[in-house]
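Up next, chain A:
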Amino acid sequence: MIDLGPHAVFIVAAYLGVFVAIGVLIALIVLDRRRVEKRLARLEAQGVRRRSAAG
Partner candidate 1 sequence: MNGFLAVIGRDLRLSLRTGGDALTLVLFFVMIGILVPFAIGPDARLLARLAPGIVWIAAFLAMLLGLDRLFRSDAEDGSLMLLQQAQMPLEAVVGAKVIAHWTLTALPLLCASPILAIVLAMDFPTFVRCLVALLVGTPALVALGAVGAAVTVALRRGGLIAPVLILPLAIPVLIFGVGAIAAGPVPGAADSALLLLAALSVLLVGLCPFAAALALRVSED
Partner candidate 2 sequence: MSFETAQKPSWFARLAHPGQFLAWTRPLLIPLALLSAGLFAAGMYLAMFASPEDYQMGDTVRIMYIHVPNAWLSQFVYALMAVSAIGSLVWRHPMADVSMKAAAPLGAVFTALALYTGALWGRPTWGTFWEWDGRMTSTLVLLLIYLGIIALWRAFEDPLRGGRVVAVFTLLGALNIPIIKFSVDWWNTLHQPASVFRPDGPRMPASILTPLLVMTLAFTVLFLTLHLASMRTEIRRRRAVSLERQRAAAQP
């Protein structure tokens, strides 16, 4: 590992914090998408059709 100098802990904490936050953000976005897709799938299974699709 490269030498980050006397204040390495701050540098590491900064980068770590940023990547953890981004990771959590991505995870939340993916989870939200899955939840909405499940919701739509359930509605589809119940036979609810969009008015436009019904033509």
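For anyone wondering why these and not others, all candidates are chains of the complex that A comes from, given by their letters.
Quick note on the criterion: contacts are C-beta pairs under 8 Å (C-beta built on N, C-alpha and C of every residue); 3 or more make two chains touch, one makes a residue touch a chain; residues count from 1.
Because the structure is predicted, anything quoted here is derived from the model rather than measured.
Asks: Which candidate touches chain A in this complex: 1 or 2?
Replies: 2
Asks: Which residues, counting only chain A, touch candidate 2 once they are in their complex?
Replies: The contact residues of chain A facing candidate 2 are 2-8, 10-11, 13-15, 17-18, 21-22, 25-26, 29, 32-33, 36-37, 39-40, 43, 46, 48, 50-52, 55.
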